[in-house]
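As you look at this complex, bear in mind that one protein chain is not there, while each of the others sits in place.
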Amino acid sequence: MRTGRSLRLVAPLALAAIAATACGSSSSGGSGNGGGSGSGSEPTFTIAYQGPLSGGNQQLGLNMSYAVKLAINQANAGTTFGTLPFKLAFAQEDDQGSSTAAPAAVAKILQISNLIAVVGPAFSGATAASEPAYSKADVATVSPSATDPTLATSGWHNFFRVVADDDAQGPADAQYMAKTAGLKKVYVIDDASTYGAGLAKAFVGAASGDGLTVVKHDTAPGTTQCQAGSGNVQQYGPLAQKVKQSGADSVFYAGYYCDFALLAKQLRSAGFTGQLVSDDGSNDPHYVSSAGASVANGTLLSCACQETITSPGFKAFAPQFKSLAGFASGTYSAEAYDATNAIIDAMKSLGANPTKAGVISALHSPGFSYQGISKTVKFAANGNYAGSAVYMYKVENGTIKELGLIGASS
Amino acid sequence: MCLSQHFSTYLVQGLANGFLYALIALGYTLVYGVLQLINFAHSEVFMAGGFGGVLVANHVTHGQPHGFMSVLIVVAGLLGGGIVGAATAFVLERVAYRPLRRRNAPKLAYLISAIGASFFLQTMAGKEFGRNGYDIAPAYTNGTVFTIFGAQVQTIDLVFAGAGIAMMLLLDRIVAKTRLGQGIRAVAQDADTAGLMGVNIDRVIAVTFILGGLLGGAAGYLFGTLNGVSYTMGTVPGIKAFTAAVLGGIGNIRGAVLGGLLLGVVESLAISCINTDWTDVISFIVLVLVLLVRPTGLLGERLGRSA
Partner (left out) sequence: MSAASAPVAVRRPGLLASPHLKRLLTCLMVGVVLALLTGKSGSNQHPASGITGTFKSANAYVWIAAGAVLWAAITGWQWRGVAVAETYRGLSARPRAVWAMRPVRYPSYAVLLLAAIIVPNWLNGFWQEVLVGQIAPYVLLAIGLNVVVGFAGLLDLGYIAFYAVGAYSAAYWTNQLPAHPPFTVNVFWAFPLAVVAAMLAGVILGAPTLRLRGDYLAIVTLGFGEIIQLVAANSKSVTNGSEGVAPNSVPNFSFHALGIHYTWPLEVLPGGHMPWYYLILGIIVVVVILFHLLENSRVGRAWVAIREDEVAAEACGINPLKYKVMAFAIGASTSGLAGVFFASKTGVFDPSSFPFQQSVVVLVLVIFGGMGSLPGAIIGAAVLQYLPQLLRSHIQQPDLYAYYGVILIAMMIFRPQGVWPSRRRAREIAQAEAGVGGADALGAPGAAP
């Protein structure tokens, strides 16, 4: 009785919901089949991109997604691989870079009936939550940007990445600081994110071996100012004093550019004159613009990515990217482009009817090598990029300049 | 050991942060005084003030200002932040609270409505203005002005303290001396009786929100000059300021100021002693302990009585 009145309100709602779900499922299945057989003799395969396409990390996601799209367009036009015996289609799904939103995005991608492989997931947490389903479905995933070392050791046969992981980046940074920059005492700060904490651990582990003393390893949670965390931005003032008084000649920050800029400003304002060093999360023009050039100048930023690339391939890529996307290519654009082309290259080797499992084994085959615009893409047995590709950058006159490849090969 | 070393440096840092907390805390305290209600959305009023500050300050700043120009820009920024904050608070009261008050809704409803308003304002700011931070063009050249007991006091610390003290004194005088303040105190003491005595309760409540919004919005600008402005900037300072308000005795204007300064100093000293990541835990524990041991705060909680 007490529910009678609202039953009338809710019942249509529920009916509509069921109807919508049914319609949604039937239409998506239908379009997938149509795509597969639509173009007559040539079969069509979809390469999907999974990454953050909304929210605070949207730009990073767009940097990658347009590069994937460009690679697919070029392959279809026959400019990169010649005439292919199949057509390619592009799809993308937003996982917000979070492990909780990822499973639904994965399920959505796996609904694509002619899916062949995935570029992504972009973030480490999302990758960890996505791989169980992808590996069961035998879908190769080539991430342009997930750097958590544990991803390669979790036993996923379908996992690949075209970037060096944090275990390569942290030690390379430590070595560069000690050997090349001649620094002695470093104050390590991480931002309490999965990424920052892991990188800082790898850095600290390698530092003493290189003769670099870690004065202190502190954790300053990424602040709500930067959407990355839950921390209080007011912490940076006192923290900067603490760094100054520790007698360190350098600071290594493991985290993202937004918080690093706030910290850098406070450090300079507190009178700290030592060397600032950070990672690929901070390797972003926004770091310079929000810290101000006077603070940012001289900062060393490492990255497992190559941005201002001098290869002829990149010189051709940059204007094409810009005309497709409407903005200049940025962090991880080149890596996403290479990841997509590596997949297409693997498909090409399989002839007219590549399969999902076939792509995985083609990428795994020891002879696989693709000359990309950022690096020669080759994979180790666990899916990691084979070789080291950590680059050092320096802020000079308000712009980020590449210094070159650093660190020994892994 | 950690406390003895460079104690004064951390004290100065803490006080500068504390003035910000205090300005925001006043918004919580004023509203609580008249409505016995935690204005959960006050953190977003602060955020809106930050955006107002960006708009005004970046519009009037050209190049690197000096001297009197710097003062003018800071005042313009404070006004810009304050006005946008006040407008947000006014609309907030109109949309999220007044309909509930009309209906004499249970207290739970106010809290839920306030949380809803907070979520809406924050997300919409991110949607409309982008989800990366904005920077406020510097209004003055920051540098060490003088050194006291080994602590360097910088221009920015003085600006925070100066703006904070000026606004708090103004508020204190308004509440203590003016007719408006009389109305606020009357409603705080007993809304029903005040209504019978001819006080326009709706108007007093609206004005209270506007006053709180002015201070919160101005604090948003000050905060923005140091840290930049982003749509998520309100959350943590909001909780901290609420802690400060409770610490001093919510509903008590001087208590809010005391609580804010105290919390700023405690946090700053905590960072000097322990790992930075535990400081937020400490301030939450302070909050819980104060609520448990002395829920009325350090100075007691009635706006009507002690202002």
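Each chain gets a letter, A and B, in the order it is written, and its residues are counted from 1.
Just so it is clear, a residue touches a chain if its C-beta (ideal position, glycine included) is under 8 Å from a C-beta of that chain, and two chains touch if they have at least 3 such contacts.
Keep in mind that this is a model prediction, so the values were computed, not measured.
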item: Options A:Leu84, A:Ala101 or A:Ala318, residue touching the unrepresented chain; value: A:Ala101
item: Omitted-chain contact residue, chosen from B:Lys107, B:Arg173 or B:Arg203; value: B:Lys107
item: Footprint left on chain B by the chain that the document does not show; value: 36-38, 95-96, 99-100, 103-113, 115-124, 126-132, 134, 235, 239, 242-243, 246, 275, 277-278, 280-281, 284-285, 287-288, 291-292, 295
item: Touch list for chain A against the chain that is not drawn; value: 1-10, 13-14, 17-18, 20-22, 24-25, 28-29, 54-56, 94, 96, 98-101, 103-104, 106-108, 110-111, 125, 127-129, 131-133, 136-137, 150-151, 154-156, 192-194, 196-198, 201, 219, 221, 229-230
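To be clear about the criterion, only the chains that are shown with their structure count from here on.
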item: List of chain B residues in touch with chain A within their complex; value: 5-6, 9-10, 13-14, 16-17, 20, 131-133, 135, 142, 152, 154, 156, 227-228, 230, 232-233, 235-237, 240, 264, 267-268, 271-272, 275-277, 279-280, 283
item: For the chain A and chain B complex, residues of the former touching the latter; value: 55-56, 58-59, 189, 192, 218-221, 223-227, 230-239, 241-242, 245, 258, 262, 269, 271, 286, 289-290, 292
